[in-house]
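Every protein chain except one is present and positioned as in the full complex.
Right after this comes chain A.
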C-alpha cells in the first residue's frame, strides 16, 4: 500500500533542509478525513460472506446444546461453525510454546471460560442473516459459579509478571528501612478492570487460495501475526499476506492476532469463500485482552529530611484461568525514586475472564497511579511540597539496578511544567483553594516515566534512475502518525526531499518492521530505515567516488554528503553530482540497501533507558455534589529526539487524556454474581468527552541521548498516561482533603 498523497498538497509545510524535526501534518490525514483510507472492514472481495460470532452468555461452564438446524434453516445462512465442524488446525490453540504465545479460543471444545467467549460462528450471505442466525442458535449451558473479584479465588505468586520479569524483587533491607524512618505511610489503592475500546473494533477479511492466505486485518505486529497464523494452520509464513495500512487504534489489543481474527480465517477455510468478520462493540469485552484489576499496597518510610528510606510496592492482580499475563504494576517503583531499600512484589488470582493483556502502558499505568498517590501522601506526611519531595528523592541512577541513565532531563521537565502551570503558589494543605464560583480547586502532580524499548526491524531502501527513492518496511500506523514520521526519517536517510520518497508500509510482504508497541516502533523501525538509507547511499557513493568520470572521483577518504538528491564532496561542496547522474553513468536502473534496527546490547547492559515527564493537574470539585472536572493539564516530557513535534504532542495529549480517564472515568462494571460486564458499550463505559478536558498542554523538553540509538529516539506512545492519572488523583485530594484510594474516583467517595 502506497500513499498517493503528496506533501505538495500541503504547501504550508513546504520546507528546506532536514525532514526530521519538522511538524508535518499527517500524510494520510487527507485520506482519513475524506473517507478514502481503506480500513480492514472496508474490503469486500468478490464472493465474500459475512461471519458473526455467537458468544457465551455464561461466564464458566460448558455449552450443552446449540440449535444449529434453526440457524442453518434461516434464509441466507451458509454454514455454522462449531467445535464439531471447525477445520483442523496444525497446532493446539491451547499450546504455549513461549511466553509471548497466548492461548486462543478457537472452538476447540465446548468449554466456556469467560463471558463473550465464542461458542459458534455463523456464516451467511449478509451480515443481517448471520446476525439472526447467531441469535437462532439459542444456546443452552451447564453453568458453574463464576469467580469474579480479587478475593474470589486463591492467591499465588506468579512465576513472572509482564513480559517475564520476576514477581518479587528486592534491593536493600525494606524492614530496616521502614524501621529507621522518621515518618511512614501505608496505603492501599484499587484499580478496576479496563477494556479496549479502540474506535475500530477487531476486524478481518480473509480469503484462501489453496494454501495461500490473503488477509486484511488491523495488526500492530504484522510479522508476529503472520508467524502465529502460519503455525496454527501449518503453512509457510510467506504464504500469508496481511495488509494493515491503517488501524483505528491499537493500544496493545492488536499486538497479537486475537481469537476472533483467527476464527474469521477458519470460517473462510470452512466455506471456501472470502469471509469478513467484525467484532461488535460488546464482543470486545473478553477475547482481545484488557487491563486487569489491581489492588496495590504501598509502604514508604522517610527520614527527617524527607528522603525515602524504603519503598515497598505490592500488587495483587488477576489473570484468566487458562493463561498467564500478570499486570506488573509494582514494577513502577523500580525506576523513579531513589531509596536504599526497595521491594516490589506481586500476587495474583485466576478469574473467569478473558486473558488480560497489554493495554497502553501495561503495568506502568496501574502502578503509576498508586505510586504517585503514595508519593503525594508521603510528601504530605513530611509536610513537604510534592514537587520538592520528588526533587529530594530524585534518582541520579536507576534505583533498582544502580545503572546510570542514558539521559534524564526530568529536572527540566519538572521546572518547565511547574512554571507553565504556576505551581509555586500552591498551598500545602488541602481544601484551601476555591475559585470565584465557589468550587473547590486542587493542584496535583505526578512523575511520568516509560522505558525506552527497542525490538528488531528491517527496512529496504532503493534509489532509482530518476533520482527518486523508495523505502519499504512493514511498519504499522495505528493512528499515531507512522506514515509521516517514518517518511521523514526515510527522506533524511536517503538525502532526498520527502516528496521524492515513496514510503511503503503496512503490509506483511515488506521487510519485518517489528511490533508497534512498547512505545518502541519509531526507534526500532526508524533505525532500520535510517540504516537502510545509509546503506544505499554508501553504495551510491562507491559508484561515484570510484569512477574517474565523476566529479566525486577519489573522495573516498574524505567522504561525501547526501543532500537534496545529490552527493557532495565533504571537503569541497563545489564538487557534487546528482543521484540520477551517478546511476545513469553506471548503467543502473536502481540500487538498493538494507538496514536493521535493534537495541545495542552493550549500551543495554550499561545504561538504564527511560523517557521521563512531569504532569500537573488542576481540578475543580463541586463541594456539595462531588462532581469533578479537570480544568487544566500541563505536562512536560523528555523522550530523546523528536521526529515530528506535532505528532509527538498529539501522542502526549492522547496519553494525558487517558490518564484523566483512568483517574475519573474508566471501569468495566462486572456483575459480582454472574461475572458479566454490564457496561460493554460506549454510552456507559465512560471515557472522557471533549468537555472533560478543556485545556491540555504538552511541552517538549529537549533531550540528547547518544546511547539509546543513533537517532536518539526514546518513544512517546505510552508515557502520557503515567504521571497524569496520579496528578489528577492528587489534585482531587488537594481540592477536597479526601484521598482517593479506589479508581475511578466516584461521586460518593467525595460526598462528605
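Keep this in mind: a contact is a pair of C-beta atoms (placed from the backbone, for glycine too) under 8 Å apart; a residue touches a chain by one contact, two chains touch by 3 or more; residues count from 1.
Methods note: contacts and distances are computed from a predicted model.
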item	value
Listed names "Spore coat protein JC", "Carbohydrate ABC transporter permease", "ATP synthase subunit a" or "Xanthine dehydrogenase YagS FAD-binding subunit", with the criterion being the UniProt name of the chain not displayed	"Xanthine dehydrogenase YagS FAD-binding subunit"
Residue among A:620, A:649 or A:714 touching the omitted chain	A:620
Chain not shown: contacting residue from A:43, A:219, A:670 or A:724	A:670
Omitted-chain contact residue, chosen from A:131, A:188 or A:415	A:131
Residue ranges of chain A at the interface with the undisplayed chain	57-58, 76, 126, 128-129, 131-132, 135, 437, 439, 620, 622, 624-627, 629, 664-665, 669-674, 676, 678-679, 683-684, 686, 688-692, 694, 746-748, 751
